[in-house]
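Here is chain A:
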Amino acid sequence: MARIELNEIAHSYHPNPADESDYALKRIQYVWEDGGAYALLGPSGCGKTTLLNIISGLLIPTRGKVLYDGIDVTGLPPEKRNIAQVFQFPVLYDTMSVFNNLAFPLRNRGVESGEVDRRVREVADILDLTPYLNKRAEGLAADAKQKISLGRGLVRSDVAAILFDEPLTVIDPHLKWNLRRKLKDIHEQLKLTFIYVTHDQVEALTFADKVVVMYEGEIVQIGSPQDLFDNPEHTFVGYFIGSPGMNFLDCTLEGNVARCNGARIPLDDGVAAKGRNAQGKIELGIRPIHLQVSSVAVDGGVPANVKMVEDQGSYRLVNLTLDGKTLRARVPESEPIPEDQAWLVFPLEWTRLFADGRLIK
Partner candidate 1 sequence: MKIQKRTIALCVYFGVLILPIYWMLNMSLRTNADILGYFALYPKDPTFANYIKIFTDPTWYTAYINAMIYVGMNTVMSLAFALPAAYAFSRYKFIGDGQMFFWLLTNRMAPPAVFLLPYLQLYSTINLMDTHMAVALAHCLFNVPLAIWILEGFMSGIPKEIDETAFIDGYSFPRFFITIFIPLIRAGVGVTAFFCFMFSWVELLFARTLTITEAKPIVATMTRTISATGLDWGLLAAAGVLTIVPGGLVIWFVRNHLAKGFALGRV
Partner candidate 2 sequence: MEKWPNNKAWFLVLPAFIIVAFSGIIPLMTVVNYSIQDIFGPGEAVFVGTEWFKEMLGNHRLHDALWRQFMFSGLVLLIEIPLGILIALAMPKRGWGVSASLVILALPLVIPWNVIGTIWIIFTRPDIGLFGVGINSLDLLEVPFDHTAKPIYAWITLLAMEVWHWTPLVALLAYAGLRAIPEAYFQAAKIDGASAWATFLYIQLPKMRGVLTIAVLLRWMDSFLIYAEPFALTGGGPGNTTTFLSIYLVKLATMQFDLGPAAAFSLIYFLIVLLFSFAFYQALLNVGRGEKA
């Protein structure tokens, strides 16, 4: 068990990185608390796998330090770090039985055979693998294989953290839920630090207590699933979390009003004041669920046109145009939707301003 500290980590795959754009990871500073369930969320190529490999020791970062419980392990190889990793597709020793697969990491570390046997059976029991112990690993289904990969990490009594690199990619959709549930159970039972890399927000939000969102080599926000939804600190988080993502409008500020082309959207006084002082490109953001659609003119309402309605079952998605920009609003089943002309209300507490992508606070 361990607390993992990333100290000013940066990594480049170029041998001689010249400027910022050569870096796959740009200045990462974070502490993974012992026993936490973390998700590392981001699109392909954002650097999340690079970060994971730095934590596990498969990569040595160009700059910065990795500390386990305060001890510098930056230069240590993975086998000296007491971590385990589960990869995107099942990595097994094909010619061995399930038992030998699970026993392999212990035997490599010279654990005596009675202890090996005890640990393997214990872990097989947790993972429901007992019936397969004497079978060859090669012939099993993908989910059982992933469980074996995980098991190879769990058998080690000294293991500090288990890292998952999109482990459910090759699992059938109906088994994904089961396996995710299993992971959560194991986390609660064993209280190990889990770091789970994924590009799937549903996986991240259901699995983790804390989600770390990465974008273009940087951590843009860390928070609970609810936090990320309610208070996105970066336009990317707003866009990436939630389905559909946040609406964004380019705008300029005039007093307490945001002007987006012709439309005038009233803002909270404090937000507007900070916005006026901010530098860079200003964008206004609001989640579809917070955007209110009215069929009659209301105070502070902005006129817009309804283009399309998608029925999603329990709610409907309304696509509207506001001066040529498309916005989406999520409307409950029970509420009426105007035919053509509509008025949009931007509730002050849910309307955010971003400068160059970052939330203005």
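The rule we apply is simple: a residue touches a chain if its C-beta (ideal position, glycine included) is under 8 Å from a C-beta of that chain, and two chains touch if they have at least 3 such contacts; residues count from 1.
Regarding selection, all candidates are chains of the complex that A comes from, given by their letters.
A quick note: this is a predicted structure, and the numbers were derived from the prediction, not measured.
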Options 1 or 2: the chain contacting chain A in this complex: 2
Chain A to candidate 2 touching residues, read off their complex: 53, 56, 58, 77-79, 83-85, 87-89, 91, 93-97, 104-105, 108-109, 134-136, 139, 149, 152-153
